[in-house]
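Then we have chain A:
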Amino acid sequence: MLFLDHIWIIPLLPAFGGAGMLFFGRKLQKATVNVVCVGMVGLAFIMACGSVLQYTAWAETHSHQPYQTILYTWLGGDTGHLIYPTHDGAQAPFQADAGLLLDPLSSIWLLFVTGVGMLIHIYSIGYMAHEGGYYRFFGYLNLFMFSMLTLILANNYVLLFVGWEGVGLCSYLLIGFYFHRKSASDAANKAFIVNRIGDSGFILGMFFIAWLCGSLRFVDVNAFAHLGTHSPETLKYITAATLLLFVGACGKSAQLPLYVWLPDAMEGPTPVSALIHAATMVTAGVYMVARSNALFVLAPTSMKTVAIVGALTAIFAASIGLVQNDIKRVLAYSTVSQLGYMFLALGVGAFAAGVFHVFTHAFFKALLFLGAGSVIHAMSGEQDMRNMGALEKRIPVTYWTMLIATLAISGIPPFAGFFSKDEILWQTWTSEGDAYRILWVIGYVTALMTAFYMFRLVYLTFYSKPRMSREVEHHIHESPKSMIVPLVILAVMSLFAGFLGWPRSLGGSDHFARFLDPVFARGEARTLIEEGKAGQLVAAEKEEEHTSPTEYLLMVLSVAAAGVGWYMAKRSYAHAHTGYSEPIKAASPATYKILLNKYYVDEGYDYLFTGRRKIDGVRLGAMGLGEASSWFDANVVDGAVNGAGWITRTTARLSSWWDKWIIDGIGVNGPAILARMLSYPARLFELGLVQWYALVMTVGLVGFVFYYVYH
Partner candidate 1 sequence: MNPPVGTPFFFYLLSATVLIGGVLVITRKNAVHSALALITALLAQAGLYLMLYAPFVAGVQIILYAGGIMVLFLFVIMLISIERSQKERQFNKQWLVGIAAAAALGGLFIAVYTKGKSLFPEGSLTYAEAGNTQGVADLLYSQHSGIYMFAFEIASLLLLVAIIGAVVMAKKRI
Partner candidate 2 sequence: MHAIVEYIRGYLASDQTPGAAGNWFWATVYILLVFVGLSIAVIAMNWLERKILAHMQVRLGPMRVGPHGLLQPIADALKLLLKEDIMPAEADAVVFWVAPFIVVLAAFTVFVVVPFGPTHAITDMNIGVLFMLGVSSLAVLGIVTAGWASNSHYPLIGALRSSAQMVSYEVAMGLAVVSVILMTSLHGLGLYGVGGAASADTGTLSMIGIVQAQLEQHEWFIFKFFPLGLIGFFIFAVAMVAETNRAPFDLPEAESELTAGFHTEYSGFRWSLFFLAEYSAMIAVSSIAVTLWLGGWLRPFPNAWAGPRWDFFFSLFPGITFLFLGGLCFFSAARMPKHPYFRIQTLGLTGFGATLALIGLVLFLPGVRERVGDIFWFSAKVAAFMYLYIWYRGTFPRYRFDQLMKVGWKVLLPTGFALLILTAVLGFVEPPVAAWLRGVL
């Protein structure tokens, strides 16, 4: 068990790389930076593969337990401090280990985070070659890898939260990588602050769990959830805890209403967008909810909330994406939308399907972003799709790989996206309760929109007529090898990753869901037996029985939606000239304006929370309240404080006078003056000449010897 026993090395590798870069990077050559950073992540990837392989072997003989290793306790523990009462009155120590946990769920994250991370590192070598702060960029990236791996491998909520905050920090640093640009630093601040709102929910949820279970380890929490005999009171608390956790997930994974930071995060370099804001970090929320599935299953209200928020986010972001012109922004909204899909899956209890979508999404979305980066690279930094066009022949590799990714995200078989998306829609449909049919409809429309805006992107970029300036056109070139190779690898993965989850209905065996069974199924089965009423949420168990004609029908329908979206995009944009017209604008200018301005959500937030916009010079909302309380503080509270201060000062002055003239004057200086006057005669004896002292010494010596000889 070489790799499994030393699994703690995996996060430490990029940590070393990152620390090395941030401490000594300034002096290093670019080649050294490459070798160290990419090498560290590559090693981490190799170790991750080895660990997962060994884990599968290990799990066979350990009844599919999670593999857990605790290095040491870094907070609380047996010290006797930090003891608190839990909800049933028992005393429990607050404890957080530096412990690692590997189970199928974290295995999947581990593999694609290190794998995609490595590819994006390689890509960055080419993409960042001519940028300043090269070592800083790679240092941040490695630091991010460390945080993300900590998050994934954590065996308790507190350590997970450490990784959670770590990736937040790296996200902040990388969004603001071009910190001399105001928009970039604003975007970084926005991401950071919005995430903190979510984190506050997460922390509260964590405390709830600690209070409920007496422990924050996942195994203990799961054991608590599987206990089965929960009073209605406890179930309410669990609902509250899971809702709070979901707030955290909303922040990190950009769900309504906290999604606003993600589109702005595109200010960072493109590899960062691909790695952090598409493939890995934003799925942390999904991971956290999936990790807490045992608790969520116990709280139907939370599940419904998750599903509804997910579905709404999906369609909301997709509709915005229809009209955006910035190539990266389209992809950003697409990411938000796909994240919505994932939460929809989690909300309807199809955890495996959600995770599967995360997995496939990581590849094709990273590919899309990297492809977009390659396009931007070719276009000398131009990001506006209105100024592109007809790049198909000029950058063929980028074109082909992006086309594959587009087919994948649109859900066209047999590309990866088809399997995961179809699975989600199918699970939504089969959930009991009519309301879920509405969610299905929303998801279905979103799928159509997805196909439309993705093909819109492809047509505007690669087909149609060239709309760029002559100068830019002259410089178009295919990207260097280090950028192309990751694109190709990711394209291959986008093509084949879906086969892991080939559904039973099409004659497959759905390896992916099977692999995840130990994480999700057991809890659900027990809940089903003991609760009965939670049955409608448990779809995974029953899917084998439901291989019905409906499923094939839905499959055909979703493929049809993708086809329709493709066709509409082709008709509108296949021959777009300079000054082409948007079809939505033609149909309804008002809708177009609302969509283009993103439903005015940012402006609304400015009025309500940030106080950046005022009405008649008066701030509204949270900041207005702040200003009012500030006035109260300045005039009333501080006035009282100043009054107290004045009284103190007057007293002190009196006391000072007394000290100076009475105590110091008579008490202290008096004796000193006396001593000086008395010591004046003794001073006359001191000549300050060394030899005089020596003479006195000699005379003293004579005296002593005389005394000892003749006494």
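The candidates were selected such that all candidates are chains of the complex that A comes from, given by their letters.
Miscellaneous remarks
To be clear about the criterion, a contact is a pair of C-beta atoms (placed from the backbone, for glycine too) under 8 Å apart; a residue touches a chain by one contact, two chains touch by 3 or more; residues count from 1.
Note that the structure is a prediction, hence the values are computed from the model and not measured.
Comparing candidates 1 or 2 against chain A, the one that touches it in this complex is 1.
If you check the complex, the residues on chain A that touch candidate 1 are 691-692, 695, 698-699, 701-702, 705-706, 709.
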